[in-house]
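Excerpt of the complex: some chains, original placement.
Letters A and B mark the chains in the order given here, with residues in each chain numbered from 1 onward.
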Amino acid sequence: MAGCVSLGVCYYPEHWDRSLWESDLLRMTDVGITTVRIAEFSWSITERTEGNFTFDFFDGFLDLCERVGMNVIMCTPTATPPAWLTEKYPESLNADINGVRYGHGSRRHYNYNSPKYRELSARVVRALAEHFARRRCVIGWQIDNEVNCEADVFYSESDDGAFREFLRARYGTPDELNRAWGCAFWNQTYNSFDEVHVPRPTVNGAHNPHGMADYIRFISDSAISFVKMQADIIREYKKPDDFITTNGMFGHLDNHRMTREALDVFMYDSYPNFAYGTGSHPERGMADRGWSRDLSAVRSISGNFGIMEQQTGANSWNTWGMSPQPKPGQIKLWAMQSAAHGADYISFFRWRTAPFGTEIYWHGILNYDNRDTRRLCEIGEIHKTLSSLSGLAGSAYEARYAVVRDYDNIFDCDVDAWRRALDGESVEGLFRASQHLHAPCDYVYIDDGADVERLMRYRVLFYPHAAIMTEARSRLLYEYASRGGVIVFGCRAGYKDENGHCPMRSLPGLVGEWCGADVDDSTAQAGGDAPASVRWGDGKFPAGVYADFVTPKDGAEPLAFYEDAWFAERCALTRKSVGGGCAYYYGGTFTEPAAREFIARLGLAEPYADTVAVPEQCEIAARGGYLFILNFAHTESEVEFHRPVSDAETGGPLRGPHTIPPYGVLVVRV
Amino acid sequence: MAGCVSLGVCYYPEHWDRSLWESDLLRMTDVGITTVRIAEFSWSITERTEGNFTFDFFDGFLDLCERVGMNVIMCTPTATPPAWLTEKYPESLNADINGVRYGHGSRRHYNYNSPKYRELSARVVRALAEHFARRRCVIGWQIDNEVNCEADVFYSESDDGAFREFLRARYGTPDELNRAWGCAFWNQTYNSFDEVHVPRPTVNGAHNPHGMADYIRFISDSAISFVKMQADIIREYKKPDDFITTNGMFGHLDNHRMTREALDVFMYDSYPNFAYGTGSHPERGMADRGWSRDLSAVRSISGNFGIMEQQTGANSWNTWGMSPQPKPGQIKLWAMQSAAHGADYISFFRWRTAPFGTEIYWHGILNYDNRDTRRLCEIGEIHKTLSSLSGLAGSAYEARYAVVRDYDNIFDCDVDAWRRALDGESVEGLFRASQHLHAPCDYVYIDDGADVERLMRYRVLFYPHAAIMTEARSRLLYEYASRGGVIVFGCRAGYKDENGHCPMRSLPGLVGEWCGADVDDSTAQAGGDAPASVRWGDGKFPAGVYADFVTPKDGAEPLAFYEDAWFAERCALTRKSVGGGCAYYYGGTFTEPAAREFIARLGLAEPYADTVAVPEQCEIAARGGYLFILNFAHTESEVEFHRPVSDAETGGPLRGPHTIPPYGVLVVRV
């Protein structure tokens, strides 16, 4: 099965009687699982008391794995420190904004900056790597678990001190910090770095926004440096072909840089059933189909990635709302969603439902009773299908356009409620439109060192609200357009600099120098105003929550105009030729109707229409010469093939109408 | 008036000028009140400074009581420690989960475990008992006030230490605790009891669920031991016929054990008007009629109980929403609701509305102005009616079936959100159905020492979601069925053990051995799924928030099947003969329509239909040879007597149609 996507599972030998291990491993093998991930919450098993290491437990398990031919991904255990550790070294604990320390008994309650925690973490990682790295069955390492999950803010004394050092290194003098943070406002001027702290409670919950941006950068740096410290140790010991990864994609973290600097590959934890728990809103974010958006972001980190935890059962904890079991077909649907979007490895969470602990309702493949389940059968079916898709692993997802993202602006959304509202509306609208028009797209993350060649892969780039713009990024996009690319800006581009200040210059700031638009005023649309629409030729769509008033300049042409609001007849959209390509400046947000209009007019809609007609309720994804048609609906979907293709699994020919069952997947070779 | 229910009132001599006492007592006597409860918030009157006791104030009041022939229930004052005490001994205070101590100025801000608070409490209780117990007018003692009201979680240092001792006594070694708490999960293993704490803040608000169960048991034990300490002291001094009680029924407390071990009788505080305050939802829980459910639970603690505080006026504090005055008739309706359900003593709260303090809007019988009120008249009417119901006091409420409850599962609902959702739906549904079908029922609480004879009183038992099941309880229920009883299980029976673990065994676990059902899979119903229905012959009803997939075994017959959902056609209900009786296993929850179907099919509906036809908006209760018809509606109710009965109050005959006014009560002798 050369080049096939392979399967794994998350297993907790420490949760089960040792007598179950062998039958568990054999039953895994039966359904095509070839790898287990273990040990990510097991520090006390290796180091039950400070400094005393024992390896018997996992040695025994690995012996068995080698006997049955099971591969192992070994984890470092730093996500859950032992009780003895936090009791003796409370400085290892994270705290809330009031300075109240978190206690033992859950997970991720530590901080990245305590020297003592770093020392003890390094020691246990070294002990594990030294002992287990040469084991034949070990094929890779996971560092920590779900970095920045749950807590992505840190307020301990250890963090307070480290934040000061971070700022000292960044700014050198207090006056540089005063300038960067705009401390002239509200008399926030510092005379010494010793006066600066991690955020503390304020009467109105507000903090200096530029300082908050630095605080988020500091958190990201802290996490990366903690992960890198572990990766460096493991690299001293691991076998050459073994990989280093971590799992999950969480906030206040530059996952791209973390992957670049510390990991070999990035892995994601995919739980689309989160869309269906008590209190969730399935109509928002396209429910489980919305995970395709996350997978697109993951793909931008590692073109071919892994899913370390792929959902197999009802999720949630004892402390919050119920969720249903995946309906028949959904486990396969979600696994194929991952594979279609670029996963080369899919590891299910978890083998058997936990019999105790907070995750007692985080269902695995098996129920408490250990009997075979329909979910286990479905794993077997996934294996069967993936085995037939040779050459899929390692191949690339095909997209003709991309949405541009960057961490400056992403972090700014966490600081700035206005920004957040714009981004939320546009990212959602573009995603929905791309799904409904079957127009696969990528996310492309850029920073000041980004290479224009990467951008040239795409005919069109949407950069929804590039509020923070730098010289380097503006030049990069200009070059992209000059060489034939089409760049579409959304409202509020370029009004901030890297520190989040709003410099005194006409908008859209740096990109205004070449994109053909001048924005002399703007307004949020809120609070009972009649919402503005945009008229673009025959098309009309809502302008969204914000509206820039655009004037074409430098030969740009006005394309669309506002209607219905008090600023009706002002221009809403301009286009200007730039070298071989062009730039659009759009004054609103990309609500779904707006995004549909752009995608259709720019010739991006329905790229596979010659091959097959598919209803809106199905997603199309193309990868490795295969076309994946994913039916997320609880009803059948009728598709129609306009030219002959073959069913990738059966090899049989397909032509004309074809029915995909509810939650069904059809993969064709084109 | 032999065997009549007697009346009392809550009175605060310390709130009023001494010159009012006598006229107050005489006006009480005028309307039939024979007992006053006093002194529950009066520590400073007896012990104004540490260790210096004075008794003049209450001696003066008791002298007057004896003069006018008023009985007195005396209270211990520990619910509100003096300011000097908490200022000098802050370890007496309870704290929030962050460890922030509560301050003086409200009530119930102390903790049960501070040695100093126990010492000072014991001393003041002894002083009071020693001085007042022999007083002729004293007929009983109330300990503390509303134990566990408001605060049923405790986080002080005193509690932290006591919790460790509780665990040390329960488990002996850390490894036993590690096993019971499933500490292998998330690396929570303890090496020493010194590492274990009361819950502290965590990043996600989650704590070890098995530890939480122990924490709730610890709170219950702490409260019981605090009450028992006081009861033991009072018993040294009280006159032989005087009783010891406490009031109110609150969470995290095994009220049954507390009553068994420390009290002579249990008393409840009944405030049905809570259903009608600002922001309340009168459509939920059947508004004031819902208090019948609480009274049924109270009855299971003390078959004949007291109401220590029976609502007489608009309730609430200065800090929260307004509530209306009871409408004419409601005070009597609610008092008769208490009497119908088993109260032998009804004490109204309070004589006159507080002129100051947080409860300035907790209206009593009289308003601030001290004039006679219509509410005072209504007390007189209650007295008149109750005086005509001879033999009622001491008699038993009549129920043909019961809902089984136990503290393991009740406490589990406080730990486990999934469980809580099931129980909430079923307890509510069974109650509504029993009310609308005029099918009086009991709650029966069982523990491992429960006696089957108690169960045999009932033809049918519903045990909605017996998630935690023990060998002893399974045997008990088996014996009940064998001897002719009908036991009905709801979904999720037996999937947990006493520690809240989910053992690896087929479901429904221990009861699966004899109840004829096998449950191989299940699902929550949430998040936009089409909700499943259950088809039972001609009947069809919603399955509720959860569905077990049931397979009959051991000769059981399948009775009902799911419809509408993806698991349609799976079996939803089985019945198996067990000796002279039988066991039903039902895979859903007891929504009201489901509960109606069960009650009707099991022949429990309308047991008084031969006597009288009553609309759904009225409750029927039978006690001591009387039939109470309670009209909770704001409209008249038409009833029709099918055979002659007599009006219990007038003695007059009733036959054929009869009208009960809005909020009216009709008691007939059958």
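Some observations on this one:
Note that in this section contacts are C-beta pairs under 8 Å (C-beta built on N, C-alpha and C of every residue); 3 or more make two chains touch, one makes a residue touch a chain.
Being a predicted model, the structure only gives us computed values, none of them experimental.
Each protein chain is a copy of one sequence, and the assembly as a whole in this entry counts 3 such copies (shown in place: 2).
Everything that follows uses one rule, which is that only the chains that are shown with their structure count from here on.
Taking CA atoms, the transformation carrying chain A onto chain B includes a rotation by 120°, reported to the nearest 5. The touching residues of chain B, counted against chain A in their complex, run 98-99, 181-182, 184-192, 194-197, 199-211, 415-418, 421, 495, 499-507, 520-530, 545-546, 566.
Chain A makes touch with chain B in their complex at residues 12, 14-15, 41-44, 48-49, 77, 80-84, 87, 94, 96, 98, 100-109, 150-151, 275-278, 280, 282-283, 287, 314, 316-325, 327-328, 353-361, 367-371, 373-374, 634.
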